[in-house]
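Note that one protein chain of the assembly has been removed; the remaining protein chains are unaltered in position.
Then we have subunit A:
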Amino acid sequence: MSDKPQKIGQEAAAARPAKRGAKRDQHGWRETLRAYGRSHKASLHDSVGRLWAQPISTLLTWLVMGIALSLPMGMGLLLDSLEKLGGSWQRAAQISVFLELRLPEAESQALSLRIADMAHVADVELISREQALAEFQQQSGLGEALKELPENPLPALIVVTPKEVERAGLEALLSELQGLPGVAQAQLDLAWVERLAAMLSLGQRFVFGIALLLIAGLLLVVGNTIRLAIEGRRQEIEVIKLVGGTDGYVRRPFLYIGVLYGFGAGLIAWVLLAFGLSWLNDAVVRLAGLYQSDFALIGVPVEEGLLLMLGSVMLGYCGAWLAVGRHLRELEAQVQ
């Protein structure tokens, strides 16, 4: 070590941000950037070491945050699945056109073709009286009793799938179908679709509210954890400030801790959701099968998972930033 002291500002300038417009040579900038990089590396290393040194407490924090994150995210994914179910609006809005009981089959087929040619109709399916009876026998469990009937009481049916699902258009189509010769009755049931939409909207609001509360809770969890970490390092922070550490330097390891908490929590939430939804899906598929539906829950798409991770990391970062900012001001007063 050379005994010669530096001139004021000589060495410290290496880590000092240049004033706007000041000319710095390239070497100076490179060294400043290197110093900055080394400082970040040291902070990250220090933060990982501190979390590693307290594995139980770190794991518990990750779990608390992960579970809290997985709840709104899981509910959101369930709603998405339900929306997809309700998203088959066209099927939901099918119009059942019951034909007159005595209408000959040839005329039924001709009527079916006529309806298929209509502008707002996407698809038609003719269910003959025999098919209708067979289905009814199968689904009602009254097979033997129905066989005793002297004649088939069921009319032929044309199931009309409209091109667009829009209430006014559907009602116009319904009235057009109703007026066709040979049609006994046309039925459209939009009520359950509207009910589902209303329930989904309510669910979305509920999930949004829960998500907001849980995000606030997570910020508090991170903030409190960081506060405890700051308390544990109060003496160190005071010394760092006395020997020339900037607020940024003091803040950095805590921000890394926040980010690491967020990262771990995001990962746990992703894993919990993936396993949880897969576990739930078995039961949902079985239930949907009983209703002749192929409905299944959506898993966690990779993009959503990555967004969850990003959001979680941001939460950790913001929580840490808020906590450190508040405590730095307190510490500043105490250093004096």
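Throughout what follows, a residue touches a chain if its C-beta (ideal position, glycine included) is under 8 Å from a C-beta of that chain, and two chains touch if they have at least 3 such contacts; residues count from 1.
As a convention for this text, contacts and distances are computed from a predicted model.
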{"item": "Protein name, per the UniProt record, of whichever chain is missing from view (\"Acyl carrier protein\", \"Cell division ATP-binding protein FtsE\", \"Imidazole glycerol phosphate synthase subunit HisH\" or \"ABC transporter permease\")", "value": "\"Cell division ATP-binding protein FtsE\""}
{"item": "Residue touching the undisplayed chain, where the options are A:E105, A:E171, A:E236 or A:E330", "value": "A:E236"}
{"item": "Among A:S39, A:S96 or A:Q109, residue touching the chain not depicted", "value": "A:S39"}
{"item": "Options A:G28, A:P104, A:G217 or A:G244, residue touching the unrepresented chain", "value": "A:G244"}
{"item": "Touching residues on subunit A - with respect to the absent chain", "value": "1-12, 14-16, 34-39, 42, 235-236, 238-247, 249, 335-336"}
